[in-house]
Each structure stands twice: as structure tokens, then as C-alpha cells.
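Missing here is one protein chain; the remaining ones are kept as they sit in the complex.
Take a look at subunit A:
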């Protein structure tokens, strides 16, 4: 049986771990609120852009001369998987789930004989190096930013578009965790290049009045396409931000509770051991006195 001193040390160590997990949980809860607010505030822009894209796309026909971002390269061979993960760990299965979703897609594509490359946005996606040592196209460093803003999304989008135009890949998918609630975050993969134009979105045009376009529909669309890639990435970052904090909050809540259970168990063991020692001592004294 462990000595009293060893038990005491153990209990204190678990207690300090519990303090840390509790603090992390509270920090995550505060950050989650902010991340959720940011996600809500980003919605109007995305909705407007989507409506405008839909109304423009219905007027412009896709042909050989259409921008490549819309029509694609005409091939479907090289797929680029953009994996957006967090910069920090200790967030439960958050990063693991995203990476797993990306690997599943990669395996599926490879079975179809396609070439798969990875583009990592976020430090925790680097585990993919182990599985695909030669398949990493780029590792985009985002660690220096405390909060991922639109500028970072734009940076990544510009980089992606540059690579696309250089012919490095034909199709790009984006993987991130969609925030449903503080308890549920669902890893999802969407196609970002070529741009999938939203269909059937209600456009806010006045019944029949002709819209004036400056310059013309196609130029506006060409201007909007790269913007759309950036906004998709930005949305993913926002969703990821909220999901990460939600997931961490949960993980730390569980850890705090586990630590509490452990402290209880150890305390009982400590008290029993202490009681046993006292009883033994008493028996010794009494039997000593009786012997006299």
C-alpha cells in the first residue's frame, strides 16, 4: 500500500492539474462567446455575396472563355486538400476529426486514381506528414496571428489561386469543423475551386427592371470569383475558431470532472490508510499496557 506521504503528494498534484483544466475551460468558454459573435457578424457579407454570385452566374454562360476559377481547368486529375486546423492542441478530438475527414477523402480519391496533395493551414494538420510524406504541397504558417481575420484568409486564397493558375492542381477541397453547438462540431469538406456557384438563391432584384452593370456581368463575375474563395476560407476560419473553443471547453470540462473523481478516490484511500495506521498504533499501546 502506498505510504501516507506518497498519497498526499499525489492528491496535491491532481489538485493542481484540476486547477489548470478548470482555468482552461473558463478561458475557452469566454473565447467561444467571442468566436460565435464573430461568426454571426460575418454572415451578412457571405449571404450578400452568395446572392449576387447566383444572380450573376444565371446571366453568364460557362464556356471555354470563362474564367478558369469558374469553369475549371478541364481536368480532374490533381486534387488539393486544404486542411484548416488549429494552432494549439488540448482541444479534444477537434484536430483529429478534421485530419481524419481529409484522409478519408484522400483515400477515396486515390482509389479513383487521382493525385492528392495537401495544403496545411494551421500547425495541428502537420500529423499528415506522417501519412503522406511527399504529398504536402505547402504548410501555411498562421501561428503568429492571435485571431484569424479576413487578411489571413485573403493571403491563403491568393496563394491558392496563384498555384491554381500555375496549374499545380485542378480541384481544391477545404476541410474544417463546422460549428453546430458547443457540444457538437462536425468535420466537413467542401469544394472551393472551381467555384461552385450557388443555385436557386432568391435574388433581391426588382421585378423585371433591368439592372445596369458596371463594367459588365463577366468582368464583375471575374472580380468576384477570387473574393469568393477568400470568403469561403474566412468562413471556415470562423467556424473553426468557434469549434476549437467549443471542443476545448468540453475536453477541459471532462478533464476537470475526472480530476475531481480521482481526488475523491485518493482521499478515501488516504483516510483509510491513516485510520489503519492509527488503529495499529493503538493496538500496540494497549497490548503493551496489558502486558505490564
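Criterion: contacts are C-beta pairs under 8 Å (C-beta built on N, C-alpha and C of every residue); 3 or more make two chains touch, one makes a residue touch a chain; residues count from 1.
The rule is short, and it goes like this: contacts and distances are computed from a predicted model.
J.: Among "NADH dehydrogenase subunit L", "ATP synthase F1 subunit epsilon", "Sugar ABC transporter permease" or "Heme exporter protein C", go ahead and choose the protein name stored in UniProt for the chain not displayed.
T.: Record says "ATP synthase F1 subunit epsilon".
J.: Could you tell which one of A:19, A:48, A:100 or A:162 touches the chain left off the display?
T.: Looking across A:19, A:48, A:100 or A:162, the contact with the absent chain belongs to A:48.
J.: Specify the residue from the set A:16, A:181, A:212 or A:287 that touches the hidden chain.
T.: From the options A:16, A:181, A:212 or A:287, the contact with the absent chain belongs to A:212.
J.: Of A:7, A:231, A:252 or A:266, which residue touches the hidden chain?
T.: Checking the options A:7, A:231, A:252 or A:266, the one contacting the hidden chain is A:231.
J.: Which parts of subunit A face the unshown chain closely enough to count as touching?
T.: 38, 41-42, 44-46, 48-49, 52, 56, 149-150, 153-154, 204-206, 209-215, 219-220, 223-224, 227, 230-231, 234
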